[in-house]
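Note that one protein chain of the assembly has been removed; the remaining protein chains are unaltered in position.
Let's look at chain A:
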């Protein structure tokens, strides 16, 4: 894979920030967008824009075709059985909230269990806390190993016949751990529970097959995988989605409306009340085309090699702690420099044109488990190179030196 050719397609990368060539190492927060995605959204607005599923006119048909075409691309991308199982949402958070608000509140009651892990992003934690409060269900956590990974036997011990839902992140946005969600799904099913997978950090970086995982729900965001912000999707098994009540009511999602009673459209439309995120879906479709042209396996290989390289180079820095497992990690490295707060690290890096994330990464319970208040995180994508890693390592050395000197 030719990184230079890929980098060429991302206009934003070709600029100086604070006098240095931009090194973007914050794709786990939000990825950059290739020209093809930007153009697809522009072209949609310039040529095809209209509302969907209602117009008799030509633009209405074109917009509908573009929107439904994107849905089919998402279906194929994650290998769902039917496009009816793909609900467009604002992103992972909205998708998980649909499962929590509709499915979980229906099936959970006093004494039932919802099983999570301590590494969940707030978006896969707080919706379940709310379900537990509303229904009397209990939250349980599969414990973490010292390196942040999960053991199957601990999942087996945590999930019981009282478990109704197991919801686990596929790839941790902090630890870079890749969780055995397929195996956990099998355990959940043995106990009659449903398996929800937070795919925010996995979908952009690796091949995902929801039927192979045999998960019941799978949520992801477009903006972390080269698509615009404001679009994502919820996959759900058809028989479950069919049983579920919508969470938003209004136009677009109805079948028959009376003054006192209404009925809902068939899947997936009953979950897409109001005018949908049409241009966003078009952008997501273009992003999927872009990623598939490179190949998801190729993307995973590149990131794996780059992360291993970064892990090795960063391990050589005295006083730098890396969190999470040493091997088999996804494309991000979360770390701290002794005696320099992550915000200060991030500011020093920013003055050298390097963008990283600093803070709690929307995972406060995990920060407490790590016994830190915040961390710094460098995350990689298809457009990052070993040269980017060298710039990072060099700037971290500078941060150490600057703070060593400044603090004295």
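Just so it is clear, contacts are C-beta pairs under 8 Å (C-beta built on N, C-alpha and C of every residue); 3 or more make two chains touch, one makes a residue touch a chain; residues count from 1.
Simple rule for what comes next: contacts and distances are computed from a predicted model.
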{"item": "Identity of the absent chain, which is to be given by its UniProt protein name, from \"Nitrogen fixation NifU-like protein\", \"Spore coat protein CotJC\", \"Peptide/nickel transport system permease protein\" or \"Xanthine dehydrogenase YagR molybdenum-binding subunit\"", "value": "\"Nitrogen fixation NifU-like protein\""}
{"item": "Residue touching the undisplayed chain, where the options are A:40, A:337 or A:358", "value": "A:358"}
{"item": "Of A:253, A:348, A:382 or A:396, the residue in touch with the unshown chain", "value": "A:348"}
{"item": "Where the missing chain touches chain A, by residue", "value": "18, 341-344, 347-348, 350-351, 358-360, 364, 367, 373-374, 402-403, 406-408"}
